[in-house]
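Omission of a single protein chain aside, the complex is shown with its protein chains in their original locations.
For subunit A:
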Amino acid sequence: MPRLITRRGLLLTGAALGGTALVAGIAGIGYLSTVDVDGLEGHVDGESAVLNAFVVLHPDGSVVINVPRTEMGQGIHTGLAMIVAEEMDLPFDDRIRVDFPTEAHPAYSTWFNVLQVRPEEASGPVVWLGRRVLGEMGFIATGASGSTMGLWHPMRVAGAAARQMLIAAAAIRLGVPPSELTTAAGVVRHEATERVLSYGELARAAAVLPPPDDPVLKARSDWRLIGRSQPRVDLPAKVRGAPVFGMDVTLPDMLHAAIRHAPVFGASVSGVRNEARVRSAPGVVDVVLIDGRHVAVLARSWWQAEQAAWLLQIDWSATGAEAVDSAQLAARQTEALATGSPHDHIDEGDAAAALAAPGATVIEAEYGVPFVTHACMEPMNATAILHPDGRAEIWAPSQNRVTMRSGAARGMGWAGVSARETTLHITMNGGAFGRRSDHDVIAEAAYLAARHPGRAVKVIWSREEDIGRGLYRSHAAARLRAALGPDGLPVAYDALVAAQSILHSMGGRNLPVTPGPDGDVLTVEGLEKRHYTLPNRRMRSQHVPSHMPIHFWRSNGFSFNTFFTESFIDECAQAAGADPLAYRRALLRDSPRHLAVLDRVARMAGWGAPLAPGRGRGIAIEECYRSVVAQVAEVTVAPDGEVTVDRLFCAIDAGLVINPDQVVAQMEGGAIYGVTTALMSAIRVERGAVVETNFHDFPVQRLANAPAIAVEIVESGEPPCGAGEPGVVPAAAAVANALFAATGRRLRHLPLTVTETIGARRIRSMLPPDQA
């Protein structure tokens, strides 16, 4: 798949182009050739030995492994540290500490996500230029399930280089050739003379040696960590309540800010009717208008600030969206499917002709999903200070260093301040799911800090601001058509999706250049069905604008398109009188990797074994983030209508797996996220504003009725693939297909259930057929 700039990579094209012009324009290619994209040079820093950009040895024997990716629950700090420890022959114990480095070394850049070329396969001028430009601009982002794919090879090389430098230092010290030395468990050993030197003793000498030109990587047969589950490095602190999330950043004499955003997106503040009253509320220090759009209340306590913010009587400007509601927004999409002028992504063969052929069996269906939001457990927050010497410092749970930096600059800019230097601290993230790559709360904190120079300001959004005034996954609708051949399999597939462009909306807020809305690659993720043998294939997308701010959301287009397409494949199977598993097996006849995953999940689930009346199984499969993932959901629909997802089986080919237990954890958590969205999540709009406000009206899955989940990892010959998002992807279709199997009713719109009160019980049930 040699697409150079794909998917989420596009989001940075604007920034990358800006960066390219800037850097190349100022200093040219000669300068870029000096950018240290490997980070293998060492140096001594006081008592500590910096062996390279990824490893620091301290005199007390502790080892810091720099992992320049955000830990937001996915276990990335552990997985990437394991890679370095493996190559260095370090024991994986509590002497290892993982840091998210504050410094943005060019070797840390997330260029894989932009260029979509694995580092171990990288060559050519585009990659040469791209990784240098992105390295120089400090593009460090965590997303697109890309962290392991992007750093697997660089961190292996860094570990191997560090090990060779330690051996070289030992060879000099012992006066023996390096070839006579071996390493194990943090020591260099000379077998012949039974002499042993610890890494700690050698570190400072090793750090000043030149790194090897071509570090020798360990043979797979020598691995003792990779592929064997290791406990996570961040969990001992997490069970003690000790880690510092953005919410926990505490600075001397800090001000706390509560904030109010416009209920109708895009509105500005026309006035605050009772500013004096709010200013006189207990503890309030200031009431500040931010960029003409938001109102912040600053106090010595966030509780006081939030209490005072509830008093605010704000007049908002008219935007023209005051009459918009969910029904209108959905109607716009349906209309776009019928009368839009969609962007052509794929037109292979002649799907139109095959669908129009006389006597063709045409299956056609329309599907839809609502807006949803992330609802990270840690509400949005950021802390900023503008020091008296003109330096700025920001602390935030963020997925993206570039938007964090641009947000800081933008916020300071609103106050006419340009910080002399901005230091960014990325804290632990209490969930992220794509949400924390936007700069919004960071710009707010930066502005307030610029208005109160010398004093730290922490902004916290209430849950109501997060759910009702935040950022959203687009709603989407699709019309899918297939012409079935004599064997019942599709001879033509025609997919049209209507959604609001993620990149256009996200880029418009966050990037110097806004990507155009048409042909957004994120809108069609999961629509292509490349793994299915489909002789004639057409895929189109239609951007449908609205006033809603759209953002990345765990698995983006896959989160709706895979629901559409894998439901539709079941509908085709039903029309062909085929079993859904057998039908997919036939469609996957040219895709052995996918077939193996499908067969595995079917075996796990006991596909085909009879189920009691009211119960059903559904299956779905997708290729995403270079992984292949399949799920079987097993549901019960009780006589009173209550829907329960009893069990969920998941098989994944995630390529080479570093820390298997964490891939399992991501599949479990992803499946819960997906089941939540399938059954209960919806953001509705009335009079231009979001209706939902908190967890009572934006319900999420809780422990009761959460499905039991079984996960198996399929052996793979592929290099590491993505694991953070795939678990979400097939869940909605698997559940919808299972409900069909249980009841004979095909539900084509999410959420699949509504809350009903029966006596004292509140249950989730399917809508009656006439209301569905």
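Here, a contact is a pair of C-beta atoms (placed from the backbone, for glycine too) under 8 Å apart; a residue touches a chain by one contact, two chains touch by 3 or more; residues count from 1.
FYI, contacts and distances are computed from a predicted model.
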(message) Name the omitted chain as UniProt records it, choosing among "Lipid-transfer protein", "Anti-sigma factor NepR domain-containing protein", "Isoquinoline 1-oxidoreductase, alpha subunit" or "ABC transporter permease".
(response) "Isoquinoline 1-oxidoreductase, alpha subunit"
(request) Determine which one of A:Pro379, A:Pro580 or A:Gly616 touches the chain that has been left out. (result) A:Pro379
(message) Given that one chain is not shown, which residue among A:Asp291, A:Asp325, A:Asp347 or A:Asp661 touches it?
(response) A:Asp661
(request) Out of A:Asp248, A:Glu566, A:Asp653 or A:Glu692, point to the residue that touches the absent chain in the complete complex. (result) A:Asp248
(request) Check the options A:Leu90, A:Ala415 or A:Met428 and report the residue that touches the missing chain. (result) A:Met428
(message) Considering the complete complex, identify which of A:Leu174, A:Leu289, A:Leu656 or A:Val700 is in touch with the unshown chain.
(response) A:Val700
(message) Which parts of subunit A face the unshown chain closely enough to count as touching?
(response) 71-75, 231-232, 234-236, 238-245, 247-248, 250, 256, 301-303, 306, 375-379, 428-433, 460, 462-463, 661, 665, 668-673, 676, 694-696, 700-706, 708-709
